[in-house]
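Removed: one protein chain of the complex. Kept in place: all other protein chains.
And now, subunit A:
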Amino acid sequence: MNTWRNRFVALALLGSTAHAAAADDVILTVTRGTTQHHFTLQQLAALPQASITTATPWTQGKHRYRGVAIGTLLQRLNMSPPALKVHALNDFWARVPTAVALQYRAILATHVDDQPMSRRNKGPLWIILPLSEHPELNQEKYHNYMVWQARTIEVE
C-alpha cells in the first residue's frame, strides 16, 4: 500500500489544485441556527495547533496528525454545545458528543506528517481521536466520530 501512498504523494507534489485546498478556500463552515462562521486553511493554521500521533483502522501504521483541537475552536467561537453534527463532503455525517471531543482532545486535522491533507487522502479536515493512546476508543462507536473530508460543523 505504501507504493500507492508514495505515488499519491508524488502526484500531490505536482502542484495540482485539485489535490490540496488552496490557502484561501473556505474549508470549514460552523453553523449555528442562521449564523455561519467560515474558515480557510490559513485561518485554521493561525489558530493554536495540536497534534495526535495514532494509527487508525483506515491507514497503515502510525502517523502524526496536526490541526486545531475541537475544544480550541469552540472556545474561539465561544460555544459549548452538547454535540456537534459533522457533515462530510461525501454527505456522510456523524453526531460527535462535545464531551468526548473535549475529554480526548480530538482535533480537526489539517496535516498528516506535516503535509496538508488532500481530499484524496481524507482531507482537507479529518476528525482525529487518539486511538493508539486510548485503546478504549478503538471501537465502532468512536470510529464513527472520526469523520473524514469534514466540511461543515452544525452546532446543536
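As a working rule, a contact is a pair of C-beta atoms (placed from the backbone, for glycine too) under 8 Å apart; a residue touches a chain by one contact, two chains touch by 3 or more; residues count from 1.
Just so we're on the same page, contacts and distances are computed from a predicted model.
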When one chain of this assembly is omitted, its UniProt record names it as which of these: "RNA polymerase sigma factor SigK", "Diguanylate cyclase", "Cytochrome bc1 complex cytochrome b subunit" or "Glycerol transport system permease protein"? "Diguanylate cyclase"
Which of these touches the unseen chain: A:R95, A:R120 or A:H134? A:R120
Of the residues A:H37, A:K85, A:R105 or A:H143, I need the one that contacts the missing chain. A:H143
Even though one chain is not shown, subunit A touches it at residues 1, 4-5, 7-8, 11, 16-19, 56-60, 89-90, 92, 118-122, 139-140, 143, 148-149
